[in-house]
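Quick one: structure below, then a few questions.
Every protein chain but one is kept in place in this view of the complex.
Up next is subunit A:
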């Protein structure tokens, strides 16, 4: 179980986690706050519906994806806790399409 060694620096605010209200410290790293709250899995994979949790915490692995305020494929390890935020587990949905949308040719993709 993940735990904090210090008092939370941000005040506790209410967010919605899969429709449930939970209290998290405002401004804390969202993935870390969710791990401490015992949340998991964060998502299931498109190919085999395997459960996944954050892996790298630095934005490179994309295991921490969730739907935040209706937008899928958000990297929770790159987000902060914001009051009133709604976080939903992301099941399956192939994430390539909407997450890494191809840049239009006009941008000069090499």
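Here is the rule we go by: a residue touches a chain if its C-beta (ideal position, glycine included) is under 8 Å from a C-beta of that chain, and two chains touch if they have at least 3 such contacts; residues count from 1.
Assume contacts and distances are computed from a predicted model.
Its record in UniProt calls the unshown chain "NAD(P)/FAD-dependent oxidoreductase", which is the match among "NAD(P)/FAD-dependent oxidoreductase", "Putative sugar transport protein, ABC superfamily, membrane", "Methylmalonyl-CoA mutase, large subunit" or "Aminomethyltransferase". In the complete complex, the hidden chain is touched by one of A:32, A:66 or A:87, namely A:32. Along subunit A, the points of touch with the absent chain fall at residues 1-6, 9, 28-29, 32-33, 35-36, 40-41, 45-48, 50-63, 65, 71, 73, 75, 78, 80, 95-96, 99-104, 107-110.
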